[in-house]
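The complex appears here without one of its protein chains, the remainder shown in place.
Chain nomenclature is as follows: A and B, assigned in order of appearance, with residue numbering initiated at 1 for each chain independently.
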Amino acid sequence: MNTVLARIQGSHNTLARSLGLVVFAGAVLFIASEALGAYNELQLANGAYYFAVLAGLTVLTGLSGQISLGHGALMAVGAYTVALLIGNEQWPLVPALLAAVALTTLVGIAVGAAATRLRGPYLAGATLAFAIGLPALADKYTGTFGGENGLVVNPPTPPSWLGANFPLERWEAWIAGLGALVVLFVMNNLVRSGVGRSFRAVRDDEIAASLCGLRVARVQTLAFVLSAACAGLGGGLLTVVLQLASPGAFQLELSLSLLTAIVLGGLGSLLGAVWGAAVLVLLPSWTNDIAHSFSLSTGVSANMPLAIYGLVLITAMLVWPSGIQGGVRAVVSRVGKRRGPRAKGAAP
Amino acid sequence: MTRFIDLTLNGISTGAVYAAVALALVLTWRATRIVNFAQGGMLMITTFIASSVISTSGSYWLGFAVALVCGLVLGAVVERALMRRVESGAPLNAVIVALGLLILLQALAGMIWGNTPRSFPPAFSIRGYDVGGTHVLFAPNDTFTVLVVIGVAAGLAALFRGTTIGLKMRAAAFQPEVARMLGVRVGRMFTLGWALAALVGSLAGLLVAPAVFVGPNQFDPILIFGFTAAVLGGLDSPVGAVVGGVALGLVLSYVSGYEGASLVTLAALVILIAVLMIRPGGLFSSTQERRV
Partner (left out) sequence: MILSSYKARAAGIAGVIVVAIGIAGCGSSSSSSAPGVSATSITFGSHQPLTGPAAPGYSEIAPASQAFFDYLNAQGGIYGRKIHLTYKDDAYNPAQTVNVVHELVLQDKVFGIFEGLGTPTHTKVVGFLNSSKVPDMSVASGCPCWDNGTSQPYTYGWQPNYTIEGKILGQYIKQHFAGKKIGVFYQDDDFGNGGLTGIKDEVPASQIVSAQAYQPGGTNVAPQISAIKAAGAQVLVDFTVPIYTALGQLASFTLGYTPQLVVSNVGIDPTTVGGLLKTFSKGKAGTALIEGAITDGYLPSTADLSNPWVALFKKIHDRYDASAPFDGNVEYGMADAYTLAQALQVAGKNLTRQGLINAVNTTGSKLLGPGLVPFRYSKSNHGGYGGTEIGQVRNGQIVLFGGPLVTDPTSSGPITPYTTAQPAPPASGVSVP
């Protein structure tokens, strides 16, 4: 009885904590969106939809231990759904985004069920084939999906009560930011719940987990489906923010950069996903600025941002094997140790 | 009928190249349990070096030899300098380092040689054999490619099965702790595995370059299909790599010829999923995958 009470109380605590976290993050986003210029608001919006995808992927890979090189294609499913529903069927935004989540959930069930049979590089290979194979449908069914060009949608209109001069980019940042907060709330609750624990149990030892009565395949499929739903929402938000759904935006490079971002940010951690989103948004323009701060020949300066990106990936993995969040945690725990004995060490 | 023969021959010659890349990936996987996504960048660099040597010296075979030596050295250096530090860590970290290296090498190639692809000479003629008055889609250079790939696969099988060094490499990969206790210098075996893999990779680059040209991104599809072939055949099996490569080459050639080029990547997805659902460890998986 006591344990049950404690559990209920615990789950209330988690809920309250998540709510607090979401309110806090929402306040930060709101203040940031008010303080930023139009272009940075767009970057904020980019970061928000990336976070939605990365939060799901980091739970899949970090908690449940499954690798995916195909989440770019799942984003494409969400993006095309929203583009078709908003563009052709004149659906309002929220139902269109929900439909995107629903459809990617269905795709996630199919892919996830197949994925539970596969391990390590075989899962990587299958999801990679998914990432390169799925966009071919856009070329096959040109009439619906617009072929190589893809689809263009109209930007969302800020409601009139915000004023006539309300910047579009800020509205997009709010929409994407709200989506990201929903994901944050759901995922933060989930990783602390029994579901999160079962993910970790399966990741650490499948046999032990199954002896404890967990149905391994079902747990793994659930993790895949959750991350697929997040990717679908992220892809749908991408369409809202960038007003496009196009094969060129969902190439293999996207899937690889998503994986890179969760590892670089700190695998299995939602804050790591925040760092990962920041890296995806900020690194390209920073490397570009660095490349152009030297006077280099065109051939060299064009390739310089890529070279810096590659170098960053390699050095980061050598210096911070557990990602940026791991590095931050290590610094904090070092500081903490000096103050008192309670702080935990860095994650492995 | 002619068309079917042409597509079959085309499938075999393109499949042989996928097989070569798959062999390189199998070697690194067997040596260190790492899928080397940087392989596409490494073979691109060695092929660029071959191209430069050939255009300065005028000798194809000199460029060929230099590329192989460079591959051997590059593989060893990459393992020693980079992979050694992440081999023992989380498997994904090694994947990210490999991806970082791929991007870095592509950027460096763009800086040094430019982004415009260049021509690369074939070892032998690319004029198709004359069969009954028509040229089929298979040339002496394709024969060379197929023979080289078969030779490499056979050589690797002999190395792993029949030589002490091959046994040591396998021991180091499967049971590093036990191997170490038995006196195997595990680190050296890892380095050797990567060097051999990069050698095979550079060979794949030389074989395919005439048909795709040499440029920073020209080998991307070869890497993707090579990896697909390796997974298809089973990452532990050199024979699987060859079978997977040729099977993939054939399927993609038929699909491209009969159904259209737009379905090629989708076909790769379908065949891979179909095979993995029946054999989750690839066609030639030696050990039964752990089932729960």
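Basically, a contact is a pair of C-beta atoms (placed from the backbone, for glycine too) under 8 Å apart; a residue touches a chain by one contact, two chains touch by 3 or more.
Since the model is a prediction, treat every value here as computed from it, not as a measurement.
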item	value
Residue, one of B:Gly110, B:Gly226 or B:Gly282, that touches the chain absent here	B:Gly110
Sole residue of B:Thr32, B:Asn93 or B:Ser253 that reaches the chain not shown, by the stated touch rule	B:Ser253
Residue among B:Val77, B:Ile112, B:Ala211 or B:Val239 that touches the chain left out of view	B:Ala211
Touch list for chain A against the chain that is not drawn	24-25, 28, 32, 35-40, 42-44, 46, 62-63, 136, 139, 147-150, 152, 154-155, 169, 188, 191, 196, 200, 238, 242-244, 246-249, 251, 253-254, 268-271, 274-275, 278, 282, 284-285, 288, 297-299, 302-303, 305-306, 325, 328-329, 331-333, 336, 343-344, 347-348
In chain B, positions touching the absent partner	2-3, 6-7, 10, 14, 106-107, 110, 115-122, 126-128, 130, 134-139, 210-213, 215-218, 220-222, 252-253, 256-257, 260-262, 264-265
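Rule of thumb we're sticking to: only the chains that are shown with their structure count from here on.
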item	value
Between chain A and chain B, centroid-to-centroid distance (C-alpha), Å	32
Residues of chain A defined as touching chain B within the complex	61, 67, 114, 117-122, 124-126, 128-130, 132-137, 139-140, 206-207, 210, 216-217, 252, 256, 259-260, 263-264, 267, 299-300, 302-304, 306-307, 309-314, 317-318, 321
Contact footprint of chain A on chain B as seen in their complex	29, 35, 82, 85-86, 89-93, 95-97, 99-108, 110-111, 114-115, 216, 224, 227-228, 230-232, 235, 262-270, 272-273, 276-277, 280-282, 289-290, 292
